[in-house]
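Note that this complex is displayed minus one protein chain, with the remaining chains in position.
Just so it is clear, A and B label the chains in written order, and each chain counts residues from 1 on its own.
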Amino acid sequence: MSNWDILWSSYDVFLSGFYNTLKLFGLSAVLAFLMGSAMVFLLEGSRPRLKVPLRIFIDGMRMLPFLILAYLLYYGLPSAGIRMSAWTAGIIALVIYHGAYFAEILRGCRSTFAQGQVEAAIAQGFSQPKMFMRIILPQLILKTRGLLGNQLIILLKDTAFLVIITVRELTAAASSLSSTYFIPMEAFIVVIGFYWLISIGLELFIKMIGRFGAKRGFENA
Amino acid sequence: MPETAAVSIRNLSKSFDGTEVLRDVSLEVQPGEVVSILGSSGSGKSTLLRCINWLEQPDRGDIRIAGDRIGVSDTGKPMSRRELAGMRARLGMVFQGFNLWPHLSVLRNVTEAPIHVQGLSKAEADERAMALLEKVGMADKREQYPYTLSGGQKQRVAIARALAMQPKVMLFDEPTSALDPELVGEVLGVIKDLSKEGYTMVLVTHEMEFARAVSDQVVFLDKGIIIEKSHPSEFFENPKTDRVRRFLELEAPAV
Partner (left out) sequence: MDSSAWGLLIQGAWTTLWISGISIAIGVVMGLLIALLRVAKIPVLHQLLGVYISLARATPLVTLVLFIFLTAPTMGVNLNRNVAGIIALTLNTTAFNAEIWRSAFNNFSKEQREAALAIGMTPWVYFRRIMLPQITITSLPGLVNEMSFLIKGSPAIAVIGVVDLTRVTNRISAVTYDPLPPILAAAVLYMLIISLLVWLQRLAERKASRLAV
């Protein structure tokens, strides 16, 4: 049997790793984006109460490696009596960390927003949440789509760090197959191919949003 | 018994950083009336208009829309955001800078608030919007996005958008000041049509001829004080104060 045949015989290991990585990525991408948007919403208004704590949180996260946060949740918190599975710790770390990055991207764009549009919405009787959801957020997404896409790819890549805290994702699959059969080259080529595919998919998705935006006169940010 | 005024402003004062921008302003606008607010730049015209729908909060005085006080609820407490939004929906506002929402098509700009603030169905909102776009001459551009429109077209859409909430009163803050001269006419034409249809309007403008033609009442603000309030023929032909006389000479040189 060639090395590739050996790999093919354990395609289910890849598939489950691939599936787990997609699940980690999809779930945390959605939650992190919601969290980032929620933070920007909390910064709305002329004198937001949470401005200082949010600023500290966002800047703090941006100065940390992702893995240290995962370590903190998985290895560190049990000494404070908080225990969770590697999977849970991983997702929470991804959401908190990338939520802060999403918040920073959106906030940066929000601060360049013309006040007039917001006033037009207020004058028409929009409530704050509705205005944010329907007038502000869609434009933030269109304007920052390039940065958001980059961040999604970084998030995807950060899921691989979770192999270090024992999450069974795609890189873990390659690692375990290569140590079982001593065929690291083939195993990792397949896995890197998977990551590449997802990244290309993400880039296409961002291009799609780009067409949506170009039709509305939003040039890329 | 006199009719309830569409807008009634009593003893309104407003300061920014300790500088009084409006001082003890009182003004009544009757239903169907068109009131023009004139005055030189910085005299407080925009602030007055923005106080009417509480985009600025006055320091003193009260403002009623069709008899209901805005900004302060019956119990005397500041209105909740929801109550305030309800009051604001009764006022349509048109801005100097159009302020269309660029991510929405012309039609969706107009239907956005009726659907998501008033709770109209999409079909009802579309129907209402199309009638209004027809009225302002923008029906054929309904699928376009704001960045493709000229300033005059944008402003006509903005007027349709404000009308779509079926407001009791329309507020215009220098609706033609950001337009190239050749585009001013199309927007003034729309406003003139509205006045003929009996809309109640408060209009800040620098178009003297237009103000004279459409207004039932002209108000002159100087440093935050109303120094003249009269019928346009009276105002333009027989100003009571030197201040207004000088203003008219500067604004409308030799007709």
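The working rule: a residue touches a chain if its C-beta (ideal position, glycine included) is under 8 Å from a C-beta of that chain, and two chains touch if they have at least 3 such contacts.
It should be emphasised that the depicted structure is a prediction, and the values quoted were computed from it without experimental measurement.
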| item | value |
| --- | --- |
| Touch with the omitted chain, as defined above, among A:L27, A:I68 or A:M208 | A:I68 |
| Omitted-chain contact residue, chosen from A:W4, A:Y19 or A:W196 | A:W196 |
| Among A:A86, A:I164 or A:I209, the residue in touch with the chain that has been omitted | A:I164 |
| Candidate in contact with the missing chain, chosen from A:G45, A:G60, A:P129 or A:G217 | A:G60 |
| Absent chain, residues of chain A that touch it | 60, 62-68, 71-72, 75-80, 153, 156-161, 163-164, 170-171, 174-175, 178-179, 182-185, 188, 191-192, 195-196, 198-200 |
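Everything below uses one rule, namely that only the chains that are shown with their structure count from here on.
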| item | value |
| --- | --- |
| Contact footprint of chain B on chain A as seen in their complex | 114, 116-117, 119-128, 130, 134-135, 138-139, 142, 215-218 |
| Contact footprint of chain A on chain B as seen in their complex | 53, 55, 81-82, 85-86, 88-89, 91-93, 95, 97-103, 112-113, 116-118, 145-148, 158, 161-162, 165 |
